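Complex shown without one protein chain; remaining protein chains in place.
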Amino acid sequence: MSEETPDLAPILAAEGISLRFGGVRALTDVSFAVRRGEIFSIIGPNGAGKTSMVNCISGRYRPTQGQIRFDGQDITRLGPNRRAALGIGRTFQNLALFGHMTVLDNIMVGRHHLLKSGFLRGMLYWVGGAQKEELAHRREVEEIIDFLEIQPVRKAVAGTLPYGLRKRVELARAVALKPKLILLDEPMAGMNLEEKEDMARFITDLNAEWGMTVLMIEHDMGVVMDISHRVMVLDFGRKIAEGEPDAVLAHPEVRRAYLGEDALEAEPVEA
Amino acid sequence: MDTSLLLQLTLNGLIVGMLYGVVAMSFVLIYKASQVVNFAQGEFLLVGAWVCWWFLTEWQLPFYAGFAFTLVFMMLFGLVLQVVVLRPLIGEPVISVIMATIGLGIFFQALMKWIFGVFAKPFPPIFAMEQVRVLGLEVQTVYLASLGVSLLIMAGFGWFFKASKHGLAMRATAFDQQVAQSLGVSVPKVFAMSWAISAVVSAVAGVVVGVVNGVSSALSFYGIKVFPAVILGGLDSILGAVLGGVIVGLLENWAHYIDSQWLNWGNMFQIAPFYGLVLILLIKPYGLFGTKNIERV
Amino acid sequence: QPIPIGHLMDNSGATSDVGQPYGQGVADALAWVNSRRNGVAGRPINVSGFDYGYAAPRAVSQYQSWTGRTRVVAIQGWGTADTEALVRFVTRDRIPYISGSYSAALTDAAGQSGRQGVEAAPYNFFYGPSYSDALRGMLQWAAQDWRARGQQGRPKYVHMGANHPYPNSPKAAGEALAAELGFEVLPAIQFALTPGDYTAQCLTLKNAGANYAYLGNTAGSNISVLRACQTAGVQVQFMGNVWGMDENAMKAAGTAANGVVFPVRTGAVWGGDAPGMAQVREISRVSDSAGTAYRPVHYISGICSAMLMVEAMETAAEGGGQVTGERIRDGFYARQNWVPRGFEGVCNPSTYTPQDHRGTLRVALYRASVSGDTTQGSVAELMQAGTMKIENIATIDLERRRDWLGW
Amino acid sequence: MTALTPCGDWRASYRADTTIFPTRNSRIALLLGILLLCCAPLVFGRFELSLLINIGFLGIAALGLNILVGFTGQISIGHAAFFGLGAFVSAYLHERYHVPVLLCIPLAGIFTAFIGLIFGAPAARLKGLYLAIATLAAQFILEDFFARAQWFTGGVAGRMTESPVLFGFAFDRDESYFYLTLAWVIIMFTAAANLMRSRDGRALVAVRDHYLSAEMMGINLAYYRTLSFGIASLYAGIGGALYAHYLLFASVEAFNILFSIQFLGMVIIGGLGSVMGSLMGAAFMVMLPEVTQMGADLLAGSSIDRALKLGASISFLREMVVGAAIILFLIFEPDGLARRWRLIKAYWKLYPYSH
Partner (left out) sequence: MSQALATPPPAARPAEDLLLEVNNIEVVYSDVILVLRGLSLAVPRGKIVALLGANGAGKSTTLKAISGLLKSEDGEITRGDIRFAGERLNGVEAHQIVRRGIFQVMEGRRIVSDMTCLENLRLGAFTRSDSAEIRRDIEMVYGYFPRLKERTGLAGYLSGGEQQMLAIGRALMARPKLILMDEPSMGLSPLLVKEVFGIIRQLNADLGITILLVEQNARMALSVASHGYVMEQGKVVLDGSAEDLANNEDVKEFYLGGHGAERKSFRNLKSYKRRKRWL
């Protein structure tokens, strides 16, 4: 569907990923690649292993088998914090904000790996450059805040925000990492139509203007179809389809397992 | 090597350890219902022992009556505590509640000293045969009786948490009070129940120790002993608590053996359980039987 | 204007079992001096009491607040750890310090013993034989007892107590004399200052086959050991520290306390009829107007050490003198074989010199005898009925050996 | 949204927005406060000064514990042991190597921090109460070590220490020691406030709030969990060293579990995760026994005393009051003094429109 052909070299490549928890096979031999600059969606029924896949990429889970390469580097054994530093940011399906921190601090935590001054310089603050650095990054964080339109809640404590706003703050925090690849786990959940429209807009902007590759899990087929370049479908931990949205959604297996036969919301629209 | 001494110390460790296990169970009970670490557990023992002593010596009640009254008293004691102290703290962070139990500990420690004095007081004789011979070791009859009681209590708790509705409610309350409320569980009632049961069970241990050593404020030291025991077993496991207690008892006695035979450092008796605790935690961060935190995002 | 005095007590700490009656004795005696004798030289004594819970650091910080705020001229103290910690301070500030600790290290007033770790303690006093001397007396008695019982071979001696300055104080001295007297000295056995289950200790004690065991702790924890050892069937002659056994402890330990030997510092115990006892009873009424309380030995010792201080203060005030720390100290040196006025037959004669603060070297040994159930009835009733008795078995006068000074 | 900043408070730069004290008035108040404190020795007697000094060094140590418990969310019941370690290290350095006491204090802090790191490294694996109890074990093990290490601590009998001396001027009076303590309080509290508004401080809080997501935001969990132990020990060590050279005596007995619990009490009563709260909590814990003692002194000898035959029991009454005060405090002021303080400030700011 997209004219702007993305760079074809994969930024992320997962090869033969399997993940097992005792008897539960969350993932079985899943391989896929995300190309630089695209919006890639993973869909599939509940419990199919989508979040587990994202967890494998961001390092929360270590796959029982398989290899994950990011930017040409094998990251399968890397700790989660190292992956963040390499440029993988993410949001969470069940919100995982720092509930007692202000929104601003939450986002500043995203800058963690970009800041250099450790605790000693932090304690001295004025001497040693911590202050300068803080202020420089603060400027960039404010840009993100402006972009996501959360200025009014900057100083609010994250835990008291309504659900939708928290999702947005989480997105801001992930963006603050300056990631090359951003993983979004159901970014639209719990939003009404107009909020979804805004969120979709943010995501396409992040992709097109901020140059981030996006990997997204989403159950809203309208969004998935409209904004993603390619889609992968998981079912019971296996990949059952991958390709352009239209083609994938037309796949009979997908209709059966995921959409239901009268897939209302999945109707394609004219661009 | 002196094997007969070692054997005797081992036996002693087992017996004392079972008693630690009982205290540990009452400790775990509160933890499972509210995630609160009860620093006043030792004082529960103390109150129970003093009250029983009071019934037996001042009121001259026969032991069984006095003991039964004590249990009733302790139940009320737990309930009152819950109403006065714990209920207002519902919804506060766990650490505040933990601090409150520390305050309770200080309060009752002093109160008991004030009422009953600082001197150790003996219990009147209870069993016709004060001690029996087991494998060459003279064992206080009360200890043996307590062994039976603790096994019973353990089985009861095991059933309670696995199968009964109120056990489930307790676990849910510990997990998240708001969720428990949304399911129709009365959080204050759950707390009341757990504190009352816990007070009763620790009173059993308190009376046993009191009968053996006499009652004095030092009894509350069992409250500290209980920490290595519950952690060794895993904070939320009833079986673990008992095993942890036994391990602590054994560690103490074996450490004492090693110390008395070779090292002559002294104090190994008291410190060894803590070394054991650290070692086990290094290998198993959730104790021997504790359940892992769920780490899913 | 009143004379400020500090009084450190342990009413709630590890040694409160004996600290309470002792402290009560001191407090009552001083209150009695104020009301009956019109204070010292017409000036009332203003006692500022503090329960430090047997924690030396709290005693030190209280001391600093006394010297800073109240400007006390003398202090009635208590435990070994705190007294020894304060030695340097009281020496610096010239404040006589009458302790409940009888640690021998406090007797080397001029620092002439040359022992390592023993400093001059010119302002420290106590009433009674030092821990070491009391233990020496008991060991001499034990050696006789061993022979008297016609036993064969070398008797085995063991020191028991917590790892704490107080039980440790006479340890080395005792073990040295025991070896000298022909005892076989076993490795010491530790048990805490608090009551507890000491079955393990008793099993080792039994296993090691000890014949004489010194209990260095205070009564509360000693009782636990006695009871556990009774259960374990240990056959040992226990010897208690001055603070290790008394009437309360006998009641608490029951028949387990039967036969324990311990030193008593006063010439009479409660219910005795020495000439000074009338005044003791009068003092007792300060805190017990009904006159029904039974006062254990420590209470009477407390009176004696308070009265020594009072008379030293009176000496200081003689002839319109200033009551300063220095002059109070000199008051302690003013008399020989000193018995506070009106306490004859109660307080044993003491003599202090600028070099040697060993007030007395006389050790009176008593034996506890418990013949029945002690759980019912008060101490007074049990003593009356003869269920509990304490009997003098020996009085030992030690040599004033120079090499025993400060040790 | 409700970020309670006063109106008319426009920040022209990000720099102005990151200050510790957000309004000009609060900065003036702080300066005034420090100035007033500097005058304290002129007004107060030795007793009041000694209370302030106590609040000072306890406050420093409590702040360390607050960084560990309040900011990083790791409960420690062994803080007193590290406090003691600082005290002994400082005393030992001075006596053994004749390092000037003023230098011993920071050195003791650094050394204690180092030991804290060693204890903290395995602790990084433990979570929640398991960690708390492990620190309890550390408390007992260190206490046992102190009692044994005669060469280092003077064993159970304790160890004498010296007053700090600078160019022949000895800080051996409450007046002079007060300034020394005040200086350290200012340094350590400023450092903590700075830490909290910079990278590593945020990382610590992030670890507390949600360690799993913190890790995926690039934060090295093990490092920060260990680090917070190190920082907490640094504060404990410096507090302990100040204690040792003030009391001139350090003994293992002081550094017991009860003291550790008191630290925990200070932190909770002051307010978890509040820098100034630590100082308030320390003040509360120092003043509480003094106040109850005063009450006891008033009672002693009074008719109530005689009627109830309190006598020696007054000390138990005092302890009961301490225990009860802690409980009442938690019930009626669960978020700590720091929050009450904020509310009072907010009240005055909004007065008379308090809603």
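By written order: A, B, C and D. Residues from 1 in each chain.
The rule is short, and it goes like this: contacts are C-beta pairs under 8 Å (C-beta built on N, C-alpha and C of every residue); 3 or more make two chains touch, one makes a residue touch a chain.
Keep in mind it's a predicted model, so treat the numbers as computed, not measured.
Along chain B, the points of touch with the absent chain fall at residues 91, 165, 168-169, 171-172, 175-179, 181-187, 291, 294, 296.
Looking at chain A, the residues touching the absent chain are 21-22, 24, 43-52, 93-95, 149, 152, 160-165, 186, 189-198, 200-201, 204, 219, 221-223, 226-227, 257-260, 263, 265-267, 269-271.
The rule is short, and it goes like this: only the chains that are shown with their structure count from here on.
Interface comparison, B-C versus A-B: the pair with the greater number of contacting C-beta pairs is B-C. Of all chains shown, D has the CA centroid lying nearest to the centroid of every protein CA atom.
Chain B and chain C have Cα centroids lying 37 Å from one another.
Between the CA-based centres of chain A and chain D the separation comes to 42 Å, rounded to the whole angstrom. Each of the following residues of chain A touches two or more other chains: 60, 92, 96. Shared interface positions of chain B, defined as residues touching 2 or more other chains, are 110, 113, 267, 270, 295, 297. In terms of inter-chain touching, the protein chains here follow a pattern that is not a line, ring, star or complete graph.
Within the complex, the chain A residues that touch chain B are 51, 55, 60, 92-94, 96. On the chain C side of its complex with chain B, the touching residues are 11-12, 16-17, 20, 163, 187-190, 192, 194-197, 199-201, 203-204, 207-208, 219-221, 223-224, 227-228, 231-233, 248-249, 251-254, 373-376. Put simply, chain C touches chain D in their complex at residues 9, 11-12, 20, 23-24, 49, 51, 53, 55-58, 60-61, 64-65, 68-69, 81, 84-85, 88-89, 163-165, 168, 287.
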